[in-house]
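Here's a slice of the assembly, chains where they normally sit.
As written, the chains take the letters A, B and C, and residue 1 is the first residue of each chain.
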């Protein structure tokens, strides 16, 4: 059985992420969405909220689980008995950072492989950061994130 | 009448920005320089100072106005009855960020078009951030920014 | 009156090109689509065929004309009394080549400005070369080019 891990901050998950999860689930037997605990980055959503939101958003895909991890991704991979990481690629800057991380992970864990999947062109502009910026200024993000994320972003970011 | 909006932080305006404004004013009937209010970024110049400096620096170009805006650019565009944004492009990293913003803005406001104009090669290295860094260490920035900016940067950044 | 020139080989025109023409026609008073005569490149369509196909494909846009030119673009620009060139940008390699051309044209004709417009993300993969390659192998190109182009490509490239 081939297990793929899809790691990220997902603060919050976007429709671009969900598209990658759905396509990965067509290829691998099981997909583990791994939410990174980055306390230093001051996330808008707690890791528990992020896990719960993703579980809700990918309910329709049977072979996907959601988990959280702290520390190095390679340690989480070994623990999950998986050596396949999947990452979405949008643009050049993604590409470079991702290559650097993939090369570093292979140095730390030689059996590990990172597979890159092209983001759908219509999601090319989407990022968690941009979604938060739009929501902060009262813009519509309904077409960029699952409904539950749009509602919660409104509550969390639009004060007064 | 075709109105173009040229948005930015302009903290402070550089000779590269002024070149883009002058060239845009040759093409469009009216150009609105739109200074973004980004309180989070701790600007060196207040938005009022930035507006005043730009007004002074582009006095010689008749069809240019300077204004400020908070929030989403698309809301400012609608309010100005303009659907043309102009942006200068220097390098690859500019290119990617700008494309992402243009695609996002088109999603939020489908009539909006972003036109990109090449920065003159001799201004290719110029950025507000680099100008501030040089001024902070006592370097000469007279050839990079209007005279009034050079003077005020000296006062603001060189303490003691 | 502001005239924009949109130059290219257009061998053949794609839906990506048509999208750029339609959007440019919203911004400028008149748009001249300028078909380059590149005999060395052994085009699939003659310049006359290309001009006729484009005229047919943009019939619904009133302020657009189609013309042909040989030699340097700057000479054609002067002759058209236009100093605004519009170019679509898809990706990094486009960007670099286009910047090089824009810088060269500005050296040859200092008043000339090149404005870049982002290709719609769903057309990002489209190019005349790729369309011809697919058609040559009998693939469907109906969603990539105007109907008349799809029909003629079939006749020209799929030899019995």
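Note that in this section a contact is a pair of C-beta atoms (placed from the backbone, for glycine too) under 8 Å apart; a residue touches a chain by one contact, two chains touch by 3 or more.
Just so you know, these numbers come straight off a predicted model, no measurement behind them.
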{"item": "Homo-oligomer size of the whole complex, from 3 visible chains", "value": "6"}
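Everything below uses one rule, namely that only the chains that are shown with their structure count from here on.
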{"item": "Centre-of-Cα separation between subunit C and subunit A, whole angstrom", "value": "39"}
{"item": "Inter-centroid spacing, subunit C versus subunit B (mean Cα positions, whole Å)", "value": "31"}
{"item": "Touching two or more other chains - residues of subunit C", "value": "92, 121"}
{"item": "In the complex with subunit C, residue positions of subunit B that touch it", "value": "2, 23, 26-28, 83-84, 89, 92, 95, 99, 102-103, 106, 111, 113-118, 121"}
{"item": "List of subunit A residues in touch with subunit C within their complex", "value": "92, 121-122, 124-125"}
{"item": "For the subunit A and subunit B complex, residues of the former touching the latter", "value": "91-93, 124-125, 127, 130, 134, 137-140, 143-144"}
